[in-house]
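There's a structure below that I have some questions on.
Only a single protein chain was left out; the remaining protein chains are all shown in position.
Entry: subunit A
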(Lines give C-alpha, C1' and ligand atoms only; values in the text may rest on other atoms or scores of the structure.)
Protein backbone atom coordinates (compact mmCIF):
# COMPACT_ATOMS: atom_id res chain seq x y z
CA UNK A 1 0.00 0.00 0.00
CA UNK A 2 2.60 2.49 1.14
CA UNK A 3 5.03 1.95 -1.68
CA UNK A 4 2.71 2.78 -4.60
CA UNK A 5 1.45 5.83 -2.75
CA UNK A 6 5.01 6.94 -2.17
CA UNK A 7 5.80 6.34 -5.84
CA UNK A 8 2.79 8.32 -6.98
CA UNK A 9 3.76 11.05 -4.51
CA UNK A 10 7.22 11.25 -6.04
CA UNK A 11 5.70 11.27 -9.50
CA UNK A 12 3.43 14.13 -8.48
CA UNK A 13 6.45 15.88 -7.01
CA UNK A 14 8.24 15.72 -10.31
CA UNK A 15 5.23 17.21 -11.99
CA UNK A 16 5.63 20.42 -10.00
CA UNK A 17 7.30 23.31 -11.71
CA UNK A 18 9.56 24.00 -8.72
CA UNK A 19 11.09 20.54 -8.85
CA UNK A 20 11.52 20.59 -12.60
CA UNK A 21 13.25 23.93 -12.42
CA UNK A 22 15.50 22.79 -9.57
CA UNK A 23 16.47 19.66 -11.49
CA UNK A 24 17.47 21.82 -14.40
CA UNK A 25 19.48 24.11 -12.14
CA UNK A 26 21.18 21.18 -10.45
CA UNK A 27 22.35 19.83 -13.80
CA UNK A 28 23.61 23.25 -14.77
CA UNK A 29 25.47 23.77 -11.51
CA UNK A 30 26.97 20.27 -11.60
CA UNK A 31 28.24 20.88 -15.12
CA UNK A 32 29.75 24.20 -14.05
CA UNK A 33 31.37 22.66 -10.98
CA UNK A 34 32.81 19.79 -13.00
CA UNK A 35 34.19 22.13 -15.61
CA UNK A 36 35.72 24.35 -12.93
CA UNK A 37 37.36 21.45 -11.12
CA UNK A 38 38.79 19.96 -14.30
CA UNK A 39 40.05 23.32 -15.42
CA UNK A 40 41.75 24.02 -12.10
CA UNK A 41 43.21 20.50 -12.05
CA UNK A 42 44.69 20.67 -15.51
CA UNK A 43 46.05 24.15 -14.87
CA UNK A 44 47.74 23.14 -11.64
CA UNK A 45 49.05 19.98 -13.24
CA UNK A 46 50.65 22.00 -15.99
CA UNK A 47 52.17 24.23 -13.32
CA UNK A 48 53.56 21.23 -11.45
CA UNK A 49 55.09 19.79 -14.63
CA UNK A 50 56.73 23.10 -15.38
CA UNK A 51 58.26 23.09 -11.92
CA UNK A 52 59.47 19.52 -12.38
CA UNK A 53 61.02 20.43 -15.72
CA UNK A 54 62.79 23.33 -14.13
CA UNK A 55 64.33 21.25 -11.33
CA UNK A 56 65.25 18.47 -13.76
CA UNK A 57 66.84 20.90 -16.17
CA UNK A 58 68.80 22.50 -13.35
CA UNK A 59 70.07 19.11 -12.19
CA UNK A 60 71.03 18.12 -15.68
CA UNK A 61 73.16 21.20 -16.06
CA UNK A 62 74.74 20.57 -12.63
CA UNK A 63 75.53 16.99 -13.68
CA UNK A 64 77.15 18.24 -16.89
CA UNK A 65 79.31 20.62 -14.86
CA UNK A 66 80.29 17.81 -12.45
CA UNK A 67 81.39 15.73 -15.46
CA UNK A 68 83.49 18.52 -16.95
CA UNK A 69 85.14 19.17 -13.62
CA UNK A 70 85.49 15.69 -12.15
CA UNK A 71 85.33 13.39 -15.13
CA UNK A 72 83.56 10.06 -15.10
CA UNK A 73 84.57 9.20 -11.53
CA UNK A 74 83.31 12.47 -10.16
CA UNK A 75 80.06 11.98 -12.01
CA UNK A 76 79.51 8.49 -10.62
CA UNK A 77 80.23 9.65 -7.07
CA UNK A 78 77.94 12.61 -7.36
CA UNK A 79 75.11 10.48 -8.78
CA UNK A 80 75.55 7.88 -6.07
CA UNK A 81 75.26 10.59 -3.42
CA UNK A 82 72.24 12.15 -5.01
CA UNK A 83 70.48 8.83 -5.60
CA UNK A 84 70.73 7.96 -1.94
CA UNK A 85 68.84 11.04 -0.77
CA UNK A 86 65.17 10.44 0.19
CA UNK A 87 62.72 11.22 -2.57
CA UNK A 88 65.60 11.32 -5.04
CA UNK A 89 65.23 11.99 -8.70
CA UNK A 90 65.86 9.34 -11.31
CA UNK A 91 69.38 9.02 -12.70
CA UNK A 92 70.59 6.72 -15.45
CA UNK A 93 73.93 6.43 -17.20
CA UNK A 94 73.49 4.40 -20.35
CA UNK A 95 75.63 3.19 -23.20
CA UNK A 96 75.13 4.85 -26.56
CA UNK A 97 73.10 1.74 -27.51
CA UNK A 98 70.68 2.42 -24.67
CA UNK A 99 71.93 -0.18 -22.16
CA UNK A 100 71.62 0.95 -18.53
CA UNK A 101 75.17 1.08 -17.04
CA UNK A 102 74.52 2.77 -13.72
CA UNK A 103 71.79 4.68 -11.86
CA UNK A 104 68.89 4.09 -9.50
CA UNK A 105 66.48 2.65 -12.14
CA UNK A 106 66.04 -1.06 -12.70
CA UNK A 107 64.15 -1.07 -15.93
CA UNK A 108 62.64 1.46 -18.20
CA UNK A 109 59.89 1.64 -20.78
CA UNK A 110 61.78 0.86 -24.00
CA UNK A 111 62.50 3.71 -26.37
CA UNK A 112 62.77 6.44 -23.71
CA UNK A 113 66.56 6.65 -24.06
CA UNK A 114 66.52 6.70 -27.84
CA UNK A 115 65.67 10.29 -28.13
CA UNK A 116 67.70 13.18 -26.87
CA UNK A 117 65.97 16.05 -25.02
CA UNK A 118 62.66 15.95 -23.09
CA UNK A 119 60.52 12.84 -23.05
CA UNK A 120 57.35 14.01 -24.70
CA UNK A 121 55.04 11.99 -22.48
CA UNK A 122 55.23 10.50 -18.99
CA UNK A 123 56.79 7.01 -19.17
CA UNK A 124 56.82 3.96 -16.95
CA UNK A 125 59.87 2.66 -15.04
CA UNK A 126 60.86 0.36 -12.15
CA UNK A 127 63.11 1.49 -9.36
CA UNK A 128 65.64 -0.40 -7.30
CA UNK A 129 64.04 -1.59 -4.11
CA UNK A 130 60.66 -1.82 -5.76
CA UNK A 131 61.37 -5.21 -7.30
CA UNK A 132 58.58 -7.64 -6.80
CA UNK A 133 56.04 -4.93 -6.53
CA UNK A 134 54.31 -4.94 -9.89
CA UNK A 135 53.64 -1.27 -9.49
CA UNK A 136 55.35 0.89 -12.04
CA UNK A 137 55.65 4.64 -11.86
CA UNK A 138 55.24 7.34 -14.43
CA UNK A 139 57.96 9.97 -14.70
CA UNK A 140 59.16 12.92 -16.72
CA UNK A 141 62.80 13.07 -17.77
CA UNK A 142 65.46 14.80 -19.85
CA UNK A 143 68.00 12.75 -21.81
CA UNK A 144 71.34 14.20 -22.95
CA UNK A 145 74.71 13.02 -24.26
CA UNK A 146 77.99 13.46 -22.49
CA UNK A 147 81.05 14.36 -24.54
CA UNK A 148 82.18 10.70 -24.25
CA UNK A 149 78.85 9.78 -25.92
CA UNK A 150 77.39 8.13 -22.86
CA UNK A 151 73.70 8.89 -22.35
CA UNK A 152 72.52 10.55 -19.14
CA UNK A 153 68.84 10.56 -18.04
CA UNK A 154 67.67 12.82 -15.28
CA UNK A 155 63.98 12.48 -14.37
CA UNK A 156 61.37 12.98 -11.67
CA UNK A 157 58.63 10.74 -10.55
CA UNK A 158 55.10 11.92 -11.36
CA UNK A 159 53.63 10.02 -8.43
CA UNK A 160 52.77 13.17 -6.57
CA UNK A 161 50.81 14.91 -9.35
CA UNK A 162 48.93 11.69 -10.03
CA UNK A 163 47.89 11.58 -6.39
CA UNK A 164 46.82 15.17 -6.57
CA UNK A 165 44.59 14.42 -9.53
CA UNK A 166 43.01 11.51 -7.72
CA UNK A 167 42.34 13.70 -4.71
CA UNK A 168 40.67 16.33 -6.87
CA UNK A 169 38.53 13.71 -8.54
CA UNK A 170 37.51 12.26 -5.23
CA UNK A 171 36.57 15.63 -3.74
CA UNK A 172 34.62 16.44 -6.85
CA UNK A 173 32.58 13.27 -6.51
CA UNK A 174 31.98 13.96 -2.81
CA UNK A 175 30.97 17.57 -3.45
CA UNK A 176 28.60 16.62 -6.25
CA UNK A 177 27.13 13.91 -4.10
CA UNK A 178 26.44 16.28 -1.22
CA UNK A 179 25.05 18.81 -3.63
CA UNK A 180 22.70 16.26 -5.18
CA UNK A 181 21.47 14.87 -1.89
CA UNK A 182 21.00 18.35 -0.43
CA UNK A 183 19.12 19.50 -3.50
CA UNK A 184 16.88 16.43 -3.44
CA UNK A 185 16.05 17.01 0.20
CA UNK A 186 15.29 20.71 -0.34
CA UNK A 187 13.18 20.00 -3.41
CA UNK A 188 11.26 17.41 -1.60
CA UNK A 189 10.48 19.79 1.26
CA UNK A 190 9.67 22.80 -0.95
CA UNK A 191 7.88 20.76 -3.56
CA UNK A 192 5.80 18.92 -1.00
CA UNK A 193 4.88 22.21 0.65
CA UNK A 194 3.91 23.70 -2.71
CA UNK A 195 1.99 20.56 -3.58
CA UNK A 196 0.11 20.64 -0.34
CA UNK A 197 -0.92 24.26 -0.88
CA UNK A 198 -1.87 23.55 -4.45
CA UNK A 199 -3.94 20.62 -3.26
CA UNK A 200 -5.74 22.86 -0.79
CA UNK A 201 -6.39 25.39 -3.54
CA UNK A 202 -7.70 22.81 -5.97
CA UNK A 203 -9.82 21.33 -3.20
CA UNK A 204 -11.39 24.72 -2.58
CA UNK A 205 -11.91 25.29 -6.32
CA UNK A 206 -13.53 21.88 -6.58
CA UNK A 207 -16.00 22.81 -3.85
CA UNK A 208 -16.67 26.11 -5.60
CA UNK A 209 -17.25 24.29 -8.88
CA UNK A 210 -19.66 22.02 -7.07
CA UNK A 211 -21.74 25.11 -6.45
CA UNK A 212 -20.65 26.49 -3.10
CA UNK A 213 -19.79 30.00 -4.21
CA UNK A 214 -19.19 31.16 -0.65
CA UNK A 215 -15.98 29.08 -0.52
CA UNK A 216 -12.72 30.99 -0.75
CA UNK A 217 -9.20 29.86 -1.51
CA UNK A 218 -6.92 29.57 1.53
CA UNK A 219 -4.62 32.52 2.15
CA UNK A 220 -1.54 31.67 4.23
CA UNK A 221 -0.82 35.21 5.36
CA UNK A 222 2.81 35.25 4.27
CA UNK A 223 2.00 37.43 1.28
CA UNK A 224 3.94 35.18 -1.10
CA UNK A 225 2.97 34.45 -4.67
CA UNK A 226 0.50 31.78 -3.63
CA UNK A 227 -1.24 34.24 -1.33
CA UNK A 228 -1.31 36.91 -4.00
CA UNK A 229 -2.82 34.43 -6.43
CA UNK A 230 -5.38 33.32 -3.87
CA UNK A 231 -6.27 36.89 -3.06
CA UNK A 232 -6.91 37.91 -6.64
CA UNK A 233 -8.84 34.71 -7.30
CA UNK A 234 -10.88 35.39 -4.17
CA UNK A 235 -11.62 38.92 -5.35
CA UNK A 236 -12.76 37.43 -8.65
CA UNK A 237 -14.93 34.94 -6.81
CA UNK A 238 -16.47 37.77 -4.82
CA UNK A 239 -17.38 39.55 -8.02
CA UNK A 240 -18.81 36.36 -9.52
CA UNK A 241 -20.78 35.67 -6.38
CA UNK A 242 -22.22 39.17 -6.44
CA UNK A 243 -23.21 38.82 -10.10
CA UNK A 244 -24.62 35.38 -9.47
CA UNK A 245 -26.55 36.65 -6.51
CA UNK A 246 -27.95 39.48 -8.64
CA UNK A 247 -28.92 37.00 -11.34
CA UNK A 248 -30.67 34.73 -8.88
CA UNK A 249 -32.48 37.67 -7.39
CA UNK A 250 -33.62 38.73 -10.84
CA UNK A 251 -34.89 35.29 -11.69
CA UNK A 252 -36.69 35.19 -8.36
CA UNK A 253 -38.22 38.56 -9.02
CA UNK A 254 -39.02 37.87 -12.64
CA UNK A 255 -41.49 35.36 -11.28
CA UNK A 256 -43.27 38.19 -9.58
CA UNK A 257 -42.65 41.30 -11.59
CA UNK A 258 -42.96 39.85 -15.05
CA UNK A 259 -45.33 37.01 -14.43
CA UNK A 260 -47.79 39.10 -12.47
CA UNK A 261 -48.42 41.66 -15.22
CA UNK A 262 -48.43 38.83 -17.79
CA UNK A 263 -51.10 37.05 -15.80
CA UNK A 264 -53.06 40.27 -15.46
CA UNK A 265 -52.73 40.79 -19.20
CA UNK A 266 -54.00 37.32 -19.91
CA UNK A 267 -56.87 37.66 -17.44
CA UNK A 268 -57.97 40.92 -19.00
CA UNK A 269 -57.97 39.44 -22.49
CA UNK A 270 -59.86 36.42 -21.22
CA UNK A 271 -62.40 38.53 -19.36
CA UNK A 272 -62.96 40.74 -22.39
CA UNK A 273 -63.48 37.70 -24.61
CA UNK A 274 -65.88 36.06 -22.16
CA UNK A 275 -67.86 38.95 -20.74
CA UNK A 276 -67.82 41.97 -23.01
CA UNK A 277 -70.27 42.46 -25.84
CA UNK A 278 -70.19 46.16 -26.69
CA UNK A 279 -67.48 47.46 -29.06
CA UNK A 280 -66.79 50.30 -26.63
CA UNK A 281 -66.12 47.82 -23.87
CA UNK A 282 -63.79 45.82 -26.12
CA UNK A 283 -62.01 49.03 -27.02
CA UNK A 284 -61.50 49.87 -23.39
CA UNK A 285 -60.23 46.38 -22.54
CA UNK A 286 -57.84 46.46 -25.47
CA UNK A 287 -56.37 49.81 -24.49
CA UNK A 288 -55.91 48.51 -20.94
CA UNK A 289 -54.12 45.50 -22.41
CA UNK A 290 -51.85 47.76 -24.46
CA UNK A 291 -51.04 49.88 -21.40
CA UNK A 292 -50.25 46.71 -19.47
CA UNK A 293 -47.92 45.42 -22.21
CA UNK A 294 -46.22 48.83 -22.45
CA UNK A 295 -45.36 48.54 -18.76
CA UNK A 296 -43.96 45.07 -19.42
CA UNK A 297 -41.85 46.37 -22.30
CA UNK A 298 -40.59 49.12 -20.03
CA UNK A 299 -39.51 46.57 -17.44
CA UNK A 300 -37.76 44.53 -20.11
CA UNK A 301 -36.02 47.59 -21.50
CA UNK A 302 -34.84 48.62 -18.06
CA UNK A 303 -33.55 45.11 -17.37
CA UNK A 304 -31.75 44.97 -20.72
CA UNK A 305 -30.26 48.37 -20.19
CA UNK A 306 -28.96 47.45 -16.75
CA UNK A 307 -27.40 44.27 -18.02
CA UNK A 308 -25.88 46.09 -21.01
CA UNK A 309 -24.52 48.82 -18.77
CA UNK A 310 -23.18 46.28 -16.30
CA UNK A 311 -21.57 44.27 -19.07
CA UNK A 312 -19.70 47.47 -19.90
CA UNK A 313 -20.82 47.79 -23.52
CA UNK A 314 -21.81 51.40 -22.91
CA UNK A 315 -18.22 52.25 -22.04
CA UNK A 316 -17.41 52.56 -25.75
CA UNK A 317 -19.59 55.64 -25.98
CA UNK A 318 -17.90 57.61 -23.21
CA UNK A 319 -16.59 61.04 -23.96
CA UNK A 320 -16.27 64.50 -22.49
CA UNK A 321 -19.71 65.75 -21.46
CA UNK A 322 -20.95 68.89 -19.79
CA UNK A 323 -22.42 67.66 -16.50
CA UNK A 324 -23.71 71.13 -15.65
CA UNK A 325 -25.68 71.20 -18.89
CA UNK A 326 -27.12 67.70 -18.36
CA UNK A 327 -28.29 68.59 -14.87
CA UNK A 328 -29.81 71.86 -16.04
CA UNK A 329 -31.57 70.02 -18.92
CA UNK A 330 -33.01 67.36 -16.65
CA UNK A 331 -34.17 69.82 -14.02
CA UNK A 332 -35.84 71.85 -16.71
CA UNK A 333 -37.45 68.69 -18.13
CA UNK A 334 -38.86 67.44 -14.82
CA UNK A 335 -39.64 70.74 -13.11
CA UNK A 336 -43.13 71.28 -14.59
CA UNK A 337 -44.15 67.71 -13.73
CA UNK A 338 -42.91 68.24 -10.17
CA UNK A 339 -44.79 71.53 -9.88
CA UNK A 340 -47.93 69.85 -11.16
CA UNK A 341 -47.49 67.32 -8.36
CA UNK A 342 -47.49 70.21 -5.90
CA UNK A 343 -43.73 70.18 -5.28
CA UNK A 344 -41.32 73.05 -5.32
CA UNK A 345 -38.03 72.48 -7.11
CA UNK A 346 -34.84 74.16 -6.06
CA UNK A 347 -31.59 73.68 -7.89
CA UNK A 348 -28.05 74.67 -7.05
CA UNK A 349 -25.94 73.82 -10.05
CA UNK A 350 -22.24 74.58 -10.03
CA UNK A 351 -21.11 75.98 -13.39
CA UNK A 352 -18.77 74.36 -15.86
CA UNK A 353 -18.30 70.82 -14.58
CA UNK A 354 -16.97 68.66 -17.38
CA UNK A 355 -16.56 64.94 -16.99
CA UNK A 356 -15.82 61.86 -19.06
CA UNK A 357 -19.10 60.06 -19.35
CA UNK A 358 -22.13 59.14 -21.37
CA UNK A 359 -24.70 61.92 -21.66
CA UNK A 360 -27.66 59.61 -22.29
CA UNK A 361 -26.87 57.33 -19.38
CA UNK A 362 -26.34 60.19 -16.93
CA UNK A 363 -29.52 61.83 -18.18
CA UNK A 364 -31.44 58.61 -17.73
CA UNK A 365 -30.00 58.07 -14.25
CA UNK A 366 -30.77 61.60 -13.11
CA UNK A 367 -34.21 61.27 -14.71
CA UNK A 368 -34.84 58.15 -12.65
CA UNK A 369 -33.84 59.95 -9.44
CA UNK A 370 -36.07 62.93 -10.24
CA UNK A 371 -38.89 60.61 -11.17
CA UNK A 372 -38.53 58.79 -7.84
CA UNK A 373 -38.37 62.07 -5.94
CA UNK A 374 -41.56 63.30 -7.60
CA UNK A 375 -43.32 60.00 -6.94
CA UNK A 376 -42.43 59.82 -3.27
CA UNK A 377 -42.52 63.50 -2.27
CA UNK A 378 -45.92 63.97 -3.84
CA UNK A 379 -48.43 64.58 -1.08
CA UNK A 380 -45.85 65.58 1.51
CA UNK A 381 -46.66 68.84 3.22
CA UNK A 382 -44.60 71.60 1.58
CA UNK A 383 -43.13 68.91 -0.61
CA UNK A 384 -39.94 69.93 -2.31
CA UNK A 385 -37.04 68.61 -4.31
CA UNK A 386 -33.54 70.00 -4.14
CA UNK A 387 -31.10 69.20 -6.94
CA UNK A 388 -27.51 70.04 -6.23
CA UNK A 389 -24.42 69.71 -8.39
CA UNK A 390 -21.18 70.61 -6.66
CA UNK A 391 -17.51 70.06 -7.06
CA UNK A 392 -15.96 68.63 -3.94
CA UNK A 393 -12.22 68.47 -4.25
CA UNK A 394 -11.54 66.31 -7.27
CA UNK A 395 -14.97 64.70 -7.31
CA UNK A 396 -18.31 65.91 -8.60
CA UNK A 397 -21.37 65.32 -6.41
CA UNK A 398 -24.82 65.30 -7.92
CA UNK A 399 -27.65 64.88 -5.45
CA UNK A 400 -31.42 64.79 -5.57
CA UNK A 401 -33.11 65.33 -2.21
CA UNK A 402 -36.79 65.08 -1.41
CA UNK A 403 -38.77 65.45 1.79
CA UNK A 404 -41.03 62.49 1.21
CA UNK A 405 -41.31 59.54 3.56
CA UNK A 406 -37.69 58.53 2.89
CA UNK A 407 -36.20 55.09 3.38
CA UNK A 408 -35.23 53.81 6.85
CA UNK A 409 -31.45 53.34 7.07
CA UNK A 410 -31.75 49.57 7.40
CA UNK A 411 -33.66 49.31 4.10
CA UNK A 412 -31.46 51.56 1.99
CA UNK A 413 -29.22 48.77 0.74
CA UNK A 414 -32.29 46.79 -0.31
CA UNK A 415 -33.59 49.74 -2.30
CA UNK A 416 -30.70 49.36 -4.73
CA UNK A 417 -31.52 45.74 -5.46
CA UNK A 418 -33.32 44.90 -8.61
CA UNK A 419 -37.08 44.75 -8.55
CA UNK A 420 -37.17 45.76 -4.91
CA UNK A 421 -39.92 48.24 -4.27
CA UNK A 422 -40.14 49.20 -0.66
CA UNK A 423 -43.70 50.26 -1.20
CA UNK A 424 -45.15 46.80 -0.60
CA UNK A 425 -48.56 47.63 -2.02
CA UNK A 426 -46.87 48.73 -5.22
CA UNK A 427 -49.41 51.45 -5.58
CA UNK A 428 -46.97 53.78 -7.34
CA UNK A 429 -46.18 53.03 -10.96
CA UNK A 430 -42.66 51.87 -11.65
CA UNK A 431 -40.51 48.95 -12.63
CA UNK A 432 -38.57 48.59 -9.41
CA UNK A 433 -35.43 48.94 -11.50
CA UNK A 434 -34.87 52.67 -11.30
CA UNK A 435 -32.23 52.77 -8.60
CA UNK A 436 -30.52 49.61 -9.91
CA UNK A 437 -30.09 51.37 -13.21
CA UNK A 438 -28.67 54.47 -11.53
CA UNK A 439 -26.22 52.29 -9.65
CA UNK A 440 -25.20 50.48 -12.83
CA UNK A 441 -24.68 53.82 -14.60
CA UNK A 442 -22.51 55.03 -11.72
CA UNK A 443 -20.48 51.84 -11.91
CA UNK A 444 -19.74 52.53 -15.58
CA UNK A 445 -18.49 55.96 -14.53
CA UNK A 446 -16.43 54.38 -11.72
CA UNK A 447 -18.54 56.32 -9.27
CA UNK A 448 -21.00 55.43 -6.55
CA UNK A 449 -24.62 55.98 -5.64
CA UNK A 450 -25.29 56.81 -1.99
CA UNK A 451 -28.64 56.98 -0.29
CA UNK A 452 -29.05 59.01 2.86
CA UNK A 453 -31.67 60.91 4.76
CA UNK A 454 -32.42 64.50 3.86
CA UNK A 455 -31.67 66.90 6.70
CA UNK A 456 -33.62 70.17 6.85
CA UNK A 457 -32.41 73.49 8.25
CA UNK A 458 -33.25 72.41 11.79
CA UNK A 459 -31.29 69.20 11.39
CA UNK A 460 -34.44 67.11 11.31
CA UNK A 461 -34.13 64.12 9.06
CA UNK A 462 -36.86 63.25 6.64
CA UNK A 463 -37.00 62.18 3.03
CA UNK A 464 -34.36 60.66 0.86
CA UNK A 465 -31.23 62.11 -0.68
CA UNK A 466 -29.66 60.18 -3.51
CA UNK A 467 -26.12 61.26 -4.30
CA UNK A 468 -24.26 60.34 -7.46
CA UNK A 469 -20.55 60.70 -6.83
CA UNK A 470 -18.37 61.02 -9.94
CA UNK A 471 -14.75 60.24 -9.08
CA UNK A 472 -11.71 62.29 -9.87
CA UNK A 473 -10.81 59.93 -12.72
CA UNK A 474 -13.99 60.95 -14.57
CA UNK A 475 -13.89 64.61 -13.54
CA UNK A 476 -10.20 65.24 -13.94
CA UNK A 477 -9.74 63.99 -17.49
CA UNK A 478 -12.35 66.15 -19.11
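In the analysis below, contacts are C-beta pairs under 8 Å (C-beta built on N, C-alpha and C of every residue); 3 or more make two chains touch, one makes a residue touch a chain; residues count from 1.
FYI, contacts and distances are computed from a predicted model.
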Protein that the absent chain corresponds to, by UniProt name, given "Iron uptake protein A1", "Two-component system OmpR family response regulator", "ABC transporter permease" or "Lysine 2,3-aminomutase": "Two-component system OmpR family response regulator"
Touch criterion as defined above, residue of A:71, A:111, A:336 or A:408 at the omitted chain: A:336
Of A:54, A:212, A:252 or A:317, the one touching the omitted chain in the full complex: A:317
Sole residue of A:358, A:399 or A:465 that reaches the chain not shown, by the stated touch rule: A:358
Footprint left on subunit A by the chain that the document does not show: 287, 290, 294, 297-298, 301-302, 304-305, 308, 313-314, 316-317, 329, 332-334, 336-337, 339-340, 358-361, 363-364, 367-368, 371, 374-375, 429-430, 434
